[in-house]
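With one protein chain held back, the other chains of the complex are shown just where they sit.
Labels A and B are assigned to the chains in the order they are written; within every chain, residues are numbered from 1.
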Amino acid sequence: MAGRLGPLLAVAALAAVPPLLPKYVLEVLISVLFFGYLGACWNILGGYGGQFSFGHAAFFGIGAYTSTLLFLHLGVTPWLGMVAGGILAAAFGLFAGYLSFRYGLRGPYFSLVTLAFAEMLRVIAVNWKAVGSSLGLVVPNRGSAPVLFLFADKLPYYYVILVMALGALAITRMIERSRMGYALAAIRENEDAAEAAGVDALSTKLAAMALSSFLTALGGTFYAQYFAYIDPSLTFGPAISIGGLLPAIVGGAGTVAGPLLGSFVLTPISELTRAVLRGRAGADIMLYGLILILVISFLPNGLVGWFRSRRPAAGRAA
Amino acid sequence: MTWLFLQAVVSGLLLGGVYGLVASGLSLIFGVLRIINFAHGAVMMLGMYASYWLFVLVGLDPYLSILVTGPLFFVLGMLIQRIVIEPNRAAAEHNQLLLTLGVALFFENLALVLWQGDFRTVRVWYSGASFLVADVLVEVPRLIAAGGAVLIALALWGFLRTTDAGKAIRALSEEPEGARLVGIDVARIRGVAFGIGSACVAVAGALVTPFFYVAPDVGESFNIMAFVVVVLGGMGNFLGALVGGFIVGLAESLGAAFLPGSLKQLVVFGLFVIVLLLRPEGLFGARRGR
Partner (left out) sequence: MSAGHGLEISALTKRFGGLVAVSGFDLTVAPGEIVGLIGPNGAGKTTVFHLVAGFHLPSEGSIRFEGTSLVGLKPHAICRLGLARTFQLVQPFAGLTTLENVMVGAFNRSREVAEARRRAAEIVDFVGLGPRRDVPARHLTLPDRKRLEVARGLATEPRLLLLDEVMSGLNPTEIEAIIGLIRRIHARGVSLLIIEHVMRAILALSHRLVVMHHGEKIADGAPAVVARDPRVVEAYLGETTEAAPR
């Protein structure tokens, strides 16, 4: 079938169509790609490695705060700040990951400890005057300054997040087909057996953690630049952790396209609900909760898993 | 300094009693179902709203509302278990975790849709009552909440020790295979355990309404606190949860007294991470949840 043509056409459409779209639709698309990107980052560790982080907001927040603070205090362009944030987040990811994995935390215990790490960072940010405490930080100077990651309208932001999302998918695909991808899958399926077969579980998990947290932090910088405002609960709060995990689960954890597909389904539903039920805050997240329950009950391998089970011949290509 | 310390200890112990009851319910559910229930705090929030509305609409005292919310939330818990969790028994461990997360998101935002995000409070005639013991202030509603919580938790512990249903629950928690072999209706007992756990946390919610605000996200902090308590006390260890409740209550309260702002939470989370890393089986050496 259109094995190669399909994705190519989709990318072409995503690149060509947006200039023609009304502003509202463009904003929704940016949201779709943004959460798809976060999902893809989470997917590297959670989907492929089976390590369900509930605290990816920690890395997101580190990214958002690092680039914004570097910009506000030292005038460093967020393009560079983004990388600095990524490195800092990866370092934190290695630290948290080493502690968790070294002490043998698996399954739900790993989820809990990551949640705790993210919450600790949130509490610190709330209480730290130098980083704006609970008032948050404003990214000033709205106007066009591409060198400073500032654009006058939405379209450039769209292309930035499009490149980020496609880049994350490309990285995922590379990992899936590499030695690391097999090692991660083995750890996800059975960590003891993986070790017995010569997989260095600790190093493999740490590598996935570092990559996943680095990329997640880049998403934080994008958020700060796009919305021009960050605060502790927006960036370090559980909503961001769930916002990355959910599209991956719904689309198909441990598959390349799953997170983006999941976001293409979830995000418009959420936006639509919000638009229709104006003034009824929470209806969209309530729906998310329901969808999460339904997906796990009826499509435990997500949308991609469901497609595959309907076309059994098109499993993992050899 | 001494006074501040004593005051913090008293506040911490009073808070700890409530945490203990919340965590006992969570621990019971974990012991029997092997699920870390993310919806626990959301059920507590619903319990608080139930007491709030019973007070506002019918004028029922929050303490008396327990007689209504207890049975009501027992049934709700059984329904959640029967409809959402039981059909997915065979699902991967993390998927079961996500199921309870889905339930939490659903309830929390249902409350937001129905009642908006405003903080609501129940003002009863004893809301402001307090007395001094050697200069240390003791608020009456907090004392009643802590005392009531401990009594209910102990009563529940007695129930688990003495009754047939209680013994079945303990058997399932301690020897799942054996329980199946001796012919316990495992699915039903799982439902009962989820029901009791939910009733516990709803009752805890009712007990705090005379002095605590009610809002859709009020359960979140209690939920995380309960995770800390349960991990401290040992997953599935019922009495451990009660003791853990006091430890966390004390840690939080002392943190609040001696640290600026909301950094007290850092003490609690720090404790949580350290216990998770060093003694995931809990301070009191209960079984490890795999």
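Keep this in mind: a residue touches a chain if its C-beta (ideal position, glycine included) is under 8 Å from a C-beta of that chain, and two chains touch if they have at least 3 such contacts.
On a predicted model such as this, the values are computed, not experimentally measured, just so you know.
J.: Taking the complete complex into account, tell me which visible chains touch the one left out.
T.: Visible chains that the missing one touches: A.
J.: Have a look at A:A183, A:L287 or A:V304 and name the one touching the chain we're not showing.
T.: Once the missing chain is taken into account, the touching residue is A:A183.
J.: Return the single residue from A:I161, A:V199, A:A217 or A:V304 that touches the missing chain.
T.: Answering carefully, the residue with contact to the hidden chain is A:V199.
J.: Residues on chain A that touch the omitted chain in the whole complex?
T.: Within chain A, the residues touching the omitted chain are 177-179, 182-183, 185-186, 188-190, 192-202, 315-316, 318.
Just so it is clear, only the chains that are shown with their structure count from here on.
J.: Return the distance between the CA-based centres of chain A and chain B, expressed in whole Å.
T.: Roughly 31 Å, centre to centre.
J.: So in the complex, the part of chain A that touches chain B is made up of which residues?
T.: Listed in rising order, the residues are 50, 52, 99-100, 103-105, 107-109, 111-113, 115-117, 119-120, 123-124, 126-127, 133, 238, 242, 245, 249, 277, 280-286, 288-293, 296-297, 300.
J.: Enumerate the contact residues on chain B facing chain A in the complex.
T.: 36, 84, 87-88, 91-95, 97-99, 101-113, 116-117, 216, 220, 224, 227, 231, 260-263, 265-266, 269-270, 272-273, 276-278, 280, 289-290
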